[in-house]
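As you look at this complex, bear in mind that one protein chain is not there, while each of the others sits in place.
Per-chain residue numbering starts at 1, and chain names A, B, C and D are given in the order in which the chains are listed.
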Amino acid sequence: MILAWIHDVVEAVQSCVSGMRTTGRFLVENLRGEGGAMSATREYPEQPAEVVGDRQRGHLVNDADRCIVCHACDTVCPVDCFKMDGERDGDNKMRASRFDIDLSKCIYCGLCVRACPTDSLSMTRTFEMDPQHEGKRFLFRRNSKQVDVRFDAPEMERLHALAAQPREALSAEDRAWLDARIDDRGQHLIGIYGLGFFTPEQKAEADAAREAKKKAKDAAAAAAKAKAAAAAAAAAPKPASVPAPAAGATPAAPAAPPAAPGAPPATKSGPDAASGGSPTP
Amino acid sequence: MSAVANDAIATAVLAQFPAVQQKHADNGRAFLLVPKGDLVAVAHFLRTQKSLRFDALMDLTAYDLLKYPSTPPSDDIAVVYLLFSYQHRHKVTLKVLAPRAECEVATVSGEWPAALYFEREVFDLFGVRFPGHPSLRRIMTPDDWQGHPLRKDYLYPDSYHGVAHLRDGQHFEGSPPRGGDTP
Amino acid sequence: MTTDERPGNRADEQVHMAAVDEFLAWGKEHSLFYLLFATACCGIELMQAGGPRYDVDRLGMIPRATPRQADLMIVAGTITHKMAGRVRTLWEQMTEPRWVVSMGSCANSGGPFSKWSYSVLNGIDKYVPVDIYIPGCPPRPEALIDGVMALRERVKRYRTVGERDRTPYIVAGPEAPFGGHCKVPDFTAKKPDGGGGGSA
Amino acid sequence: MTIEASTPSGERMTLNMGPHHPATHGVLRIVVESDGEVVATCTPDHGYLHRSIEKIGECVEWPMFVPYTDRVDYVCAMNANLAYCIAAEKLLQSDPANTFVVPRRGECIRVLVAELNRISSHLVAVGAMAMDVGAYTPFLHGIAQREGVNDIFEKLCGQRLTYNYVTIGGVAYDLYDTAIDEIRRFLDQFEREMVRFNKLVTTNTIFRDRCASVATVSAAEAIAWGLVGPNLRGSGVDFDLRRDEPYGIYGELGVQVPVGQAFAGRKGSVGDAYDRYVVRLLEILESIRLCRAVLELLPPAAAKANDPIGGWQADVGKQVKRPPKGEVHVRTEAPRGEMGYFLVSDGTKALFRVRCRTGSFTAAGIFHHVMRGIFLADVVAVIGSFDIVVPEIDR
Partner (left out) sequence: MNGFGYAVDALAAWLAGGEPGWIALTIAVLAVWVVPILLLVFPIAALGQILERKIAAAIQRRVGPSSAGLDGPLRFGFRVLLFFLPRARQDRIFAAFCNLRPVRSLLLVSRRLGLGQFVADGIKMLGKEDIVPTGADGIVFRLAPYLALAGAFLPFCVVPFGQHLVMLETEVAALFAIAVSGIVVVALKMAGWGSGSKWSLLGGMRAVAQLVSYEVPIGLAVGGVVLWCGTMDLHAIVGQQYEPGVFSLLGWNVVQSPFLATLAAVFFIAGLAECQRSPFDMAEAESELVSGFNTEYSGLRWGLFAMAEYTEMLLIGALLATLFFGGYQSPIGEEWIVGLPVWLEVPIHGAILGVKVVTVFLVMMWIRWTLPRFRVDQVMRLSWLVLVPMCLVSMFGLAVTLLAAGGTHAGEAFGRVASRPRPDLHWLGHLAAWAVPVAIGACLVVMAKKKHGQVHPALQRLTGGRS
């Protein structure tokens, strides 16, 4: 019994001494500065943040020119922080007129970047949001006064241009314009990346361009069909006459009614510029 | 799937309990459909039988068959028991259908104490009562919560204790069905 | 938007603080004791921030267990409806010069659980007045320190007497009171302070 | 070692180790009815972090649920991802029409990141238990080592804690070029650090006496109460899913399983808090060995992602037209024990039922049975020894 008591005391003293020696070695190592790889303290505000790796999932950024508003990211996002509208421009390509990413709800999971077919959506390495640490300007957007505000294209260019410069460089009038649209007390932290809606004239001009192109395509198609019919007629007289009328009947029908340029045939017009996209889940 | 409910286990159980049927799920996974009445007996038999020795309750859960595309569309709640034997290293799956009207399934916490917490969770999220459970009360949702969330016909509450659930001006396309009564 | 555009820093809002207030504010700024309030994933990042590599102790921030001795409540993690009452009680038990930092998307706006979950509170500013919102899920410890640096701007202007600058301030520049105008509980209502001790 | 509540008047004090309590790992509330220092009864109260992840599983599509598995157990998010993805793959492959196969390199990377994440998860578990018992320094050294793993994962998939890296059919990205020797350097340096950590805590008699023969769980009790993982092995049951029901390439690695054998010597007993703690430490050493073994098995990277040998991701999106109907139950060994997914699919894009059984849930189940007659200070050490993570309980 005495021996057990002595053994406990001796073992306690030994383990405490070995513990103290270990912490003592930590103390000396740290004071001498070689504290091992894992312990170099990164003094963040003084030294810049060490963001390792190039696959960093920081804040989302969308390159509106390449975006075709296919809503792939919208469907795949579990949190639904995208709000986008699309318009068709002159050569029938869809153009992101409004593309807002609500960064306060985003969970930075990267599913949308994987789902984006045209790689217009990407994640930056920036996590700092305070411009004092030079968070990248193009990423950092002011909040919109309302969530569903409508910016026309020229306004959006001006917004992108003004928001890119530091606030002091703006003239008073620019700053007033910017503050009028982007209110500091906006509802959500939103990254605004759309190219802006068409103004009515631009819309008319884009439609006209599309019409002209369609007409040109129809004319070309009609001409090609006529040529094909002529070639078929040349080949037809050799075989027996019976199949001719059948063959003749089919090609004749489409060629007969000259495609009325005015009335766009119902089937050809592409999906209108409705904002709808593929069904949401 | 052989280890899941191979024929040896099934035949042993069927020999003892004729009311039990061996069924196969849509992708061929076999399980034993046990009537509510003799669940406890089957459980005791599986646990104490020398050749079976199912001494571990891997998982006890449930799922609502309301919208499941099964041939006779039923609105029962299927309570699933996944058993495992550390001695023989084989598994078996039991299922009990609890009708929506009076969902009551006898408790198996007598056989496996682990069932205490599992059954409380199934009661909380599905509303299946387990008579005989020493302290059947809600485990996940607050005590004054109305409704059982994991049922297919569950309506999300609009607010809780007077504080709105959604943020103002927040709207989701295809958001969950709302309108449940709020405590 | 550089430092001088922070609310309270703008030219029209320059405020002359008495020398003593300024000195007290300097003290508060350099020793913000934060309340250990780690609920979910952001709690792990809060522990990492307290760890050797990012070391918030370097900025004078020590974790305190009781709300009485804490100046700053960092709500790190998801707050469910069942937990929300506790957040409110803890905030009330904190002694007066107190600030709240909402860390992570869950605390900002319900984050991943804002759409499909029935039990998660969409944003803690429905229960407590939040000073700083830090986006991220979970935000890096450096983002947390970035948020604390922004909070220091406000702590600098704390005046012992007079109206406190209560507008919530998003670390990302201009303040965005998330769901600002939803039914804000009136924080001044004096809830009977149950004698219960530090832990709610 | 339990002491019966002895006050003659039997008057008890109910203590509220509330949801906000520095010791509990997150928001777990325990109502302790204590008689002075001795705990008479203790009833845990859960649900403070119930984020309805299983309901979300029924609303979002299959691949969209992976970020939520990160948040089921954020301390070992890779293992959580892996558990769900293996279950989903098994359910998809139960329909003979889907013939995709996970590339070999993808399988190796999965095991590598799972074991690395097991190391960092056990570091938090072991460190938090030491901190609860009062030793603050080892906890911070554990956190420092965790930063090493965070750096590797940050370079690998971009996030430090919620990775969303393992996908159905493989992994999202291939290893970055300097990954292999960085992992080797980390493992070597980490092994030296663990020796110091153990000198500081494990062999310390104060720590050992605090945990010896406290909350002892016998083998039969552990199995009956459904304990899994290190809690089960601590009680002497020699069972590990990686060895007994191998998935992925664990079959080829030959996992050795540490089992609790009264490590505290004279004062301890099999299945006490100290045994569970030491089993976790031995599992860390085992994980280091496994990581090095996998680094040898790794085939060279191929150009295409779904190359069966060198690829890393079988592109499931295109090969699977409609998910099959049916159900599946798959168990994988997460650091906190068996993480079992029971999936029911009704053929639509979203799963019909997602059930995730986690180790902490049954560990919390045994609290009120185990914490009778121990000291108030021990309640904290016992919670630490069971290594519970609250979102795993509340899901």
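By our rule, a residue touches a chain if its C-beta (ideal position, glycine included) is under 8 Å from a C-beta of that chain, and two chains touch if they have at least 3 such contacts.
Treat the numbers as computed from the prediction; the structure is a model and nothing was measured.
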| item | value |
| --- | --- |
| Where the missing chain makes contact, among the chains that are shown | A, C, D |
| Which of D:Val27, D:Leu92 or D:Val133 contacts the chain that the document leaves out | D:Val133 |
| Candidates D:Ile180, D:Val195, D:Ala220 or D:Ile309 - the one touching the absent chain | D:Val195 |
| Sole residue of D:Glu33, D:Glu61, D:Glu182 or D:Asp209 that reaches the chain not shown, by the stated touch rule | D:Asp209 |
| Residues of chain A (touch criterion as defined above) contacting the omitted chain | 2-10, 16, 19-20, 22-24, 26-27, 29-31, 35-36, 39, 41, 43 |
| Hidden partner chain, residues of chain D it touches | 13, 15-16, 21-23, 36-37, 130-137, 140-141, 144, 191, 194-195, 198-204, 206-207, 209-210, 258, 261-263, 265-266, 278, 281-282, 285, 375-380 |
| Touching residues (missing chain, whole complex) on chain C | 16, 19-20, 22-24, 26-31, 51-53, 55, 57-60, 62, 64-66, 68-69, 71, 95-97, 160, 192-193, 195-199 |
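Just so it is clear, only the chains that are shown with their structure count from here on.
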| item | value |
| --- | --- |
| Central chain of the complex, centres being mean CA coordinates | D |
| Distance from chain D to chain A - Cα centre to Cα centre, in angstrom | 36 |
| Euclidean distance of C-alpha centroids - chain A vs chain C, Å | 31 |
| Distance between the centres, which are taken as Cα means, of chain D and chain B, whole angstrom | 24 |
| Residues of chain A engaged with two or more neighbouring chains | 38-39, 78, 80, 107-109, 187, 281 |
| Touching two or more other chains - residues of chain D | 47, 50, 52, 55-56, 59-60, 67-68, 70, 144, 147, 162 |
| Residue ranges of chain D in contact with chain A within the complex | 56, 60-61, 63-68, 70, 137, 144-145, 147-148, 151, 154-159, 162, 164, 172-173, 176, 185, 189, 193, 196, 199-200, 203-206, 266, 349-350 |
| Complex contact set, residues of chain A against chain C | 38-45, 49, 59, 78-80, 102-109, 127-133, 135, 140, 142-143, 166-168, 183-189 |
| Interface residues, chain C side, partner chain D - complex | 36-41, 43-45, 47-48, 50-53, 63, 65, 77-78, 80, 82-83, 86, 90, 112-113, 116-120, 137-138, 140, 196, 199-200 |
